[in-house]
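Sharing a structure below in structure tokens format, with a few things to ask.
Missing here: one protein chain of the complex. Every other protein chain is in place.
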Amino acid sequence: MSSIDRRDFLKLVGAGGVGTGAGFVLRESINHPVEQLIPYPVPPEEFSPGIATYYNSVCSMCSAGCGITVRTREGRAKKIEGNPAHPVSQGRLCAHGQAGLQVLYNPDRLTGPMSRSVEGGELLPVTWEEGISQLAGRLGDLRANGQGNSVCFLSEGVRGHLAGLFELFMDQLGSNRLLHYDFAHPQTLYAAINRLFGEANLPYYDLQNTRFLLSFGADYLGNWISPVHHGLGFGRSRDGRDGVRGRFVQIEPRMSLSGAAADEWVPANPGTEGILALGLAHHIVNEGGYERGDRDAWVASLEAYSPAAVAEQTGVSADTIIRLAETFAGTQPSLAIGGGAAGQHSNGVDTLVAVNALNYLVGNLGREGGLVFNPPPAVGSGANGAQATYTSMLEIAEDARQGDIQVLILNQTNPAFTLPAAAEFRQAIAEVPLVVSLSSFMDETTAMADLILPSHTYLEAWGDDFPEPGVGFSAGAVSQPVVSPLYNTRATGDIIIGLAQALGLTDAFPWSNMEERLQEGWREIHARGVTAAEADDFEDFWTGVVKAGVWGETSRRVRPLAVESGVIESIGVESPEFSGSSAEYPFILHPYLSNTLDDGRGANLPWMQELPDPMTSVVYGSWVELNPTTAGELGLVEGDLVEVESPEGTVVAPVFVYPAIMPNVIAMPIGQGHTNYGRYASDRGVNPIEILSPQVEPETGDLAWAATRVRLVPTGQRVEIVKTGGVSRELGREIIQTVDAEPSAGESAGLSSIPVTVVHS
Amino acid sequence: MSFIDNFLARWQEYREPGYYKEFDYAWTMTIDLDRCTGCEACVTACQAENNIPIVGERGLAQGREMQWMRIERYWEGEYPDIKLGFIPMLCQHCDAAPCETVCPVSATYHNQDGLNAQVYNRCIGTRSCAVYCPYEVRYFNYNNHHWDAPLDEQLNPDVSVREKGVMEKCTFCIQRIRQAKDTAKDEERRVGDGDVQPACVQTCPAEALVFGDRNDPQSQVSQSMNDPRAYHVLEEVNTAPSVVYLKKVETDAG
Partner (left out) sequence: MQGEREISYADVNRDVVRSLVETGSKYYITLGISATVTLLCFFFPWFYQLHYGIGAAGMNQPTVWGTYLASFIFWIGLSHSGTLLSCVLHLTNSEWRKAMYRSAEAMTLFSLLVAATMVMVHVGRPWFVHWAVPYPNQMEMWPNFRSPLMFDVMAITTYLTGSSIFIYMGSIPDFAAVRDRTTGWRHHMYVLLSLGWRGTDTEWHRLGWAYTFLAVLIIPLAVSVHSIVSWDFALSVVPALHQTIFAPYFVVGAIYSGTAGIVTVMYFLRKYMNFEHYITKLHFDNLGKLLLVLSLIWTYINAVELFTGWYSETSFEIEALRYKLFGFYAPLYWEMILFCAVAPLLLISKRFRTSFVPMLILSIAINIGMYTERFLIVATSLSRQYLPDSWRVYVPSFVEISILVGSLAMFITLFLIFVKIFPSVSIYEVKETLPEPEPKPQTKAGVPEWQPTR
């Protein structure tokens, strides 16, 4: 046949198309682009290809101050571990600490200084010289005109020599507007400890050696003040001593991570934790054999708080209160801690005073397994000195609106996100003529800046830290860079020193950079002979401290155990006050720091977004937790979108039916809801902080963020919540097996032995 | 002996599980459920150490999680008598692993350290090993993964980055084990107890994970395994896992 007929033509076309397509796709799938290997002609010093170099430093992901060891290969940071020598972390580290690598290598980091040349214009790159001179020029003018006080410096919580540097700088400018602002700073706890014991620093809660822990709302394993160290303590208390197993009780309206770990979770009405603590105290003082001299004063103060009297308000039965009190008093050593939402009501300080007073009543102050007082930190006045409360932030905002603030300098803090909308802080910032940010990332607050002088991340900079809460003795660590700086950023300390020099303050700031400043500071520590320094030479001492990643002294604090009589008289907890009427707003909002995103700072880290929330397994989003009965009554199931409406505003999130929350309480995690924080965080979820009512704890002026009432309005829409878990019930399958009591030593092994033959090469 | 006699004598051996019955080291992990707090530090540490890809929201919405070590949660009871238990679940390195028998190309096998090893470049992606695993700890790469630069600077050079179509799972940080064995060999000694710890064991704040050689009766893991609370998960499936769990103690606090 000379011509091809239709049938053959179709076959040829088909085969040809298939062949070409297949070949192309297969080839593209199999071949991968060859990677270029360019060796260094002259490699840097500490650089052996194929061999890891380890640097000790300090983690800055939360305020605990764990020592870390960073493994680097070829100049790149690969893995962060806890520093075994550091007393806080002892070789261990939490998920946030591990994710520090993603702070360093985040694709959305600010890579260099930027400035808005025109008001409301775009942020354009500038050089450091231009940026520093722009800011120094303004500051210099203000200082020269005696208007130094119109400069306001807002930083995240910082300790050590950097905090001192800020203080010095602001002092030189003539400004007293230096504040550290963190949403979760335990302001009320500091106030309580101060009132009760006259201490300016947080005590050391010795979980490791305790036999019975009573926690009032403090998620000590999740986010509360020092989670890694508490984790260590928890584990060792449980299983670290022969035949002794520590027991843990958690009292809170919504089960937190610590509540899950506890032997018993006691749901108590929000804001009544302090009243409950006094119920226990009442029993201990009246029936529990309390024999100290001040007994009468206690009985008088606690008269109104008998277990029967407080049972109804707290929602905890009198029998339970008595049982807990007897166990608490009868198990020695025991420990009571309080914090979290319990301290963030209108009665927050009184609550935490009541909780910590329990420690006094059973005599566990200053002893192992109880509450141990810390010596003041070797450097600085402790973390609470310049810490801002909600009220002080409102004052700043008011000052800004009045035009009293000409320059606002921000350092790694994001009040536009972590303050409620009711504070109207964003609007206030807009009134400030020059807003400068030293942050490493673009965030909601930095987006409002006129000048950005980005800082190194903590893995690229020199610094130091003295952990708070302390560990019972004075300890600290130097934080060193583990990699060369990635971008055209500078260490925060260097920026301040650079500004100071540009302002001509070379007398007060004789150092050329932060490293020099640190060395001078540590020379003082060395010279005080505070440590039992083996080496008298400072250079050896400094190298030793940097290399070890830790410094400590062995002397401890001993102080009398008395509580002043005036304090005893002041013991008492008022009923909590909530915003909104219970008729209109039937639920109490219980916001909590997300285990993965903290107060929102972790939202731009993909590992943290991807990490399932431990209690719910939800990822990449926000949710509203509802008690199952409540959900049933409202006809809501998982995924139903509801409007959570407070007197201040509304957020919309899907429902999650949560088995361990009180029926009249709803909970929402804090951390999502960013609008401008990089690709992983932006436009994801909602921020419950926005709708918090400006309810304040009167003594400190801190935000009572657990005191907002809300109502739920179903929208009728449903979404699929993204979570990694399936059905979170065992259905009789005994996957997590339990025993009723710690088996005594000598019982036969529960496991049939695995047959192995030992062979050594 | 004749061929038949020889065969009959060895028949019993053929029927016993595991490629190797004589392990050089028998790596074992114990997980104390009474200490585990569910904080998931181990999950992130494993991700960092082993170049585990970031799946993203869309992938997770499709259910394609990638967590070699995952925490499972089980609620018990109803409000207000409600408890939540966590159980870390990772490859159990079973001595009678169902996954090893089913891989058609022997991409997964039992090595002489008692580990269930996965050979990425041999895997053709039939995914039958994931079906056969009763613990569901095998994870498949459904697509090539991407790290937005410079997140890829963090990747561990000791661990390969897997391409699409291959199966992966916990290896007990075999790269660390290999490193420890190399160092020990250079120093002409055996790997000591505590010389090697997988990333999860190293980071656990509650010290719930213990790792070591169960062939060494002095090792910490041997002591831990012989605790009266020891048990295997899904014991009835008879996989002879190398991960031993210690039962959670459930008492009333009062």
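When the chains are written out, they are named A and B in that same order, and each has its own residue count from 1.
FYI, a contact is a pair of C-beta atoms (placed from the backbone, for glycine too) under 8 Å apart; a residue touches a chain by one contact, two chains touch by 3 or more.
Everything quoted here is computed from the prediction, not taken from an experiment.
Visitor: With touch as defined up top, name the shown chains that contact the chain not shown.
Guide: Hidden chain, whole complex, touched shown chains: A, B.
Visitor: Going by the contact rule already stated, which one of B:E22, B:E78, B:E136 or B:D182 would touch the omitted chain in the full complex?
Guide: In the complete complex, the chain left out is touched by residue B:E136.
Visitor: If I consider the whole complex, including the chain that's not displayed, which of A:E74, A:E424 or A:E730 touches that chain?
Guide: A:E730
Visitor: Which residue, B:C123, B:M225 or B:V249, contacts the hidden chain when the whole complex is considered?
Guide: Going through B:C123, B:M225 or B:V249 one by one, B:C123 is the residue touching the chain not shown.
Visitor: Applying the definition given at the start, please give the residues of subunit A touching the unseen chain.
Guide: Interface residues of subunit A facing the absent chain: 1, 6-7, 10-11, 14, 17-18, 21-22, 25-26, 28-30, 617, 725-733, 735.
Visitor: Residue-wise, where is subunit B in contact with the chain that is not depicted?
Guide: 59, 62-66, 72-74, 89, 98, 101-106, 122-128, 130-132, 134-136, 139-144, 164-167, 234, 237, 239
Everything below uses one rule, namely that only the chains that are shown with their structure count from here on.
Visitor: Which of the residues in subunit B come into contact with subunit A in the complex?
Guide: 21-24, 26, 32-35, 37-41, 43-45, 47-49, 54-57, 60-61, 65, 67, 70-76, 78-80, 82-87, 95, 114, 148-151, 153-157, 163, 190, 199, 202-208, 214-215, 225-234, 240, 242, 244-245, 247-254
Visitor: Can you tell me which positions in subunit A touch subunit B when the two form their complex?
Guide: My answer: residues 32, 73-74, 76-82, 91-95, 97-99, 101-102, 104-107, 212, 221-222, 227-232, 234-236, 238-240, 245, 247-249, 255, 257-265, 267, 320, 323-324, 326-327, 486, 595-596, 606-612, 614-615, 617, 619-621, 627-629, 659-661, 663, 679, 720, 722, 724-725, 728-730, 735-743, 747-751, 754-761.
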